[in-house]
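Left out: one protein chain. Kept in place: all the others.
Each chain carries a letter (A and B) given by its place in the written order, and its residues are counted from 1.
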Amino acid sequence: MPELTFKNLSKSFGSHVVIDAFNATIEDGEFLVLLGPSGCGKSTLLRMIAGLSEITSGELLFDGDRANDWHPRQRGVAFVFQSYALYPHMTVRANIAFPLVMDAFKKWYHLPIVNAVARRRLMKSPDIAARTENIARQLELDSLLDRRPASLSGGQRQRVALARALVRNPSLYLLDEPLSNLDAKLRTQMRSEISALHHKVGKTFVYVTHDQVEAMTMATRIIVMNKGEVQQIDTPEGIYNNPANTFVARFVGAPPMNLVPVTRKGRRLATSNAQAWNHDGELPDGERLIFGVRPEKLQFLARGQGRMPAQVAVVERLGAETVIGCRLVSDEHGGTTNLVENDLVFVRISGNPRTKINEQCSLDYRAEDVVWFDAHTQTRIPVRAAAPALV
Amino acid sequence: MTSTIALSIFRYVLIAALVAFAGFPIYWMASTALSANSELYSTGQVPWPQLQKLPELISAMAGVPIGRWLFNTFLIACGTTVLSLLLGSLAGYALSRFRFRGRGLVGFLLFMTQVVPEALILVPLYAMFITLGLLNNLMGLVLANVGFSLPVAAFILKSAMDSIPYEIEESAIIDNCPRFGILSMIVLPLIMPSVAAAAVIAFFAGWNEFLFASTFLMDRSLWPTSVGLASFIGQYETPLSAVMGAALLFSVPAIVFFLLIQRQIVAGLTAGAVKG
Partner (left out) sequence: MTPGSSKWLSGRGKAIAPYVFILPPLAYLAVFMFWPLARQMWLSLTDTRLTNPNGGSFVGLENYQWLFDDPEFYTTLNVTVLYAAVTVVLGVALGTISALAINRPFPGRPLARAIMLFGWAVPNVAASLIWLWMYNERSGVFNDMLASLGLDRVSWLTSTHMAFSSIVAVTVWQVAPFVMLVVLAALQSVPDEVREAARVDGADALSVFRAVTLPHILPSLQLVSLLVAVWSIRRFDIIYLLTGGGPIGSTSTLVVKIRQTAFESHELGVASAYGAIGLILALLVAFVHFVTDRRRQKWMAQ
């Protein structure tokens, strides 16, 4: 527990609607990632789960119970903020122990001088002290227990925030872009630490990020959001291989999926500058389509060998592999195609070929690697895969 | 070149004049304290402080109940400070963190208290205190003073609280800390300089206060220093040197503290005048 259910959840600030009729279920023990660009509402959603933001309409259910009006403490959640939100004037030990101390506080303990005395006494109590040190040791913070947050590095502060979340043994972990303030190397390290933590603890994690790499590597399921609306709820593989619409297709994967608007006539596909080729395999109905294929699925060939003639525009050498950006060229006119959002079709190949800019080339693909989208609605059109040849 | 030299000279002369204007009265206070009555009234006051007269000053001051007075002043000032901070931090927190209906009105009301002359509520308070039995009572005096210091404290603390990231408080909410606990354990410790400034302003508002004290306190034993010193005006029994000595003792703590946190005090007073 708990299983989280969102029923028509909406959030508005005055007349400005941030989240509109959100429906989803989060299973127990999942690592669920809310993925989307800035301002898509993912942080707001997380805060509504925590009880930090009010729900405008709709229902939030914890194991079937309506939790809209529950105090955060009643929800048994732990929240890790993007800025860690550590208490600057307290030591690491006091920060980690704070939730435990608060649970032990009586109402009148909060009075000005009383609270200092009560806190000191409670922190020395064997139970709280033991749990604090235990958690600190697990996250390798035991040498830092008496320091203040200001003297810690970003990664260390991150771990203190995690420790403070862990120490209360919550049933639900909420993390709001916890790695976005760290440098790339630290981010990679912390990613695996958080995943390991999830495996160890076995509780539900809801994780907000705009970084699709984090989402793809850590999630059991991803909810992709844009402008307050759900774009797709699926496993990472599903998101990657069967994106529900062009937004998801381009948001996940680097470089993003290539999307070419084409007009279909029979088996012939034509781009806007009259480059055309024949497609083998199943085609969806409809005349205006978007032809989508991932860079690593394209084949980079010499001119004349592939169905799509092209010219190299940019070469990015990444060591073990190379990304080549090409412009599709029309045989007839020699002009170049305007593609969705981008002039270039990207191909990813392994190794380090001696490709030069402006080199003539051609691209090809396999029919089963193509993802089709409706040019008007931008949503994916599912197509039966071509039956494997029986011969 | 000569113009810049002339400008510099002019500037130093100006500064010297300003310093003289500002400092002379205090200097003269000290000088008068260290003078004999005969010098003061007959032969002419000696312009430089005669430190050798210090023991005479001390014995002359024995006739002035300055100890009792300073004690009362201290009590009043402490009471004003504690109550102002207590209520001011509640108001400041509410104004800083909550968006409730009537927020603007509250801000305006607090500002109003800075415009109302004390003399204006002197009489109704007097009448009220008679009924409540708070006349001739140090506590009553504190209650009257706090009305004016509370809003200043509230504005100073509000400005300081505005600069604390709200996420820290949200974190505490998740950690099961009630609002009041957040205020006392997390917010206030983080704005200690502002708390100190508000405390000093409230303390010296109580320290210096004269009008209410002179009106509400009948017993001489309850007199704070302000009233006690004022009682010397027009009477000639007590040697002037003793009076000035007492006045100096009364002034020194105020001067010291104002010098120490002048920056925060100014920030606080100007914050209080800006609405909201």
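Throughout what follows, contacts are C-beta pairs under 8 Å (C-beta built on N, C-alpha and C of every residue); 3 or more make two chains touch, one makes a residue touch a chain.
Here the structure is a predicted model, which is why all the values come from computation and not from measurement.
From the options A:Gly36, A:Gly51, A:Pro99 or A:Gly325, the residue with contact to the unseen chain in the full assembly is A:Gly51. Contact between chain B and the absent chain runs through residues 7, 11-12, 14-15, 18-19, 21-23, 25-26, 28-29, 32, 40-41, 44-45, 87-88, 90-91, 93-100, 106, 109-111, 113-128, 130-131, 143-144, 146-148, 150-151, 154, 166-167, 169-170, 173, 179, 183, 204, 207-208, 210-211, 215, 225-227, 229-230, 232-233, 240, 243-244, 247-248, 250-251, 254-255, 257-259, 262-263, 266-267, 269-270, 273-275.
Here, only the chains that are shown with their structure count from here on.
Computed centre separation for the pair chain A/chain B is 57 angstrom, with centres defined by C-alpha atoms. Listed in rising order, the residues of chain A touching chain B in the complex are 50, 52, 72-73, 77-79, 81, 83, 85-89, 98-99, 102-103, 105, 107, 109-112, 115, 119, 164, 168. Of all residues in chain B, those touching chain A in their complex are 165, 167-168, 170-178, 180-181, 184-186, 188-190.
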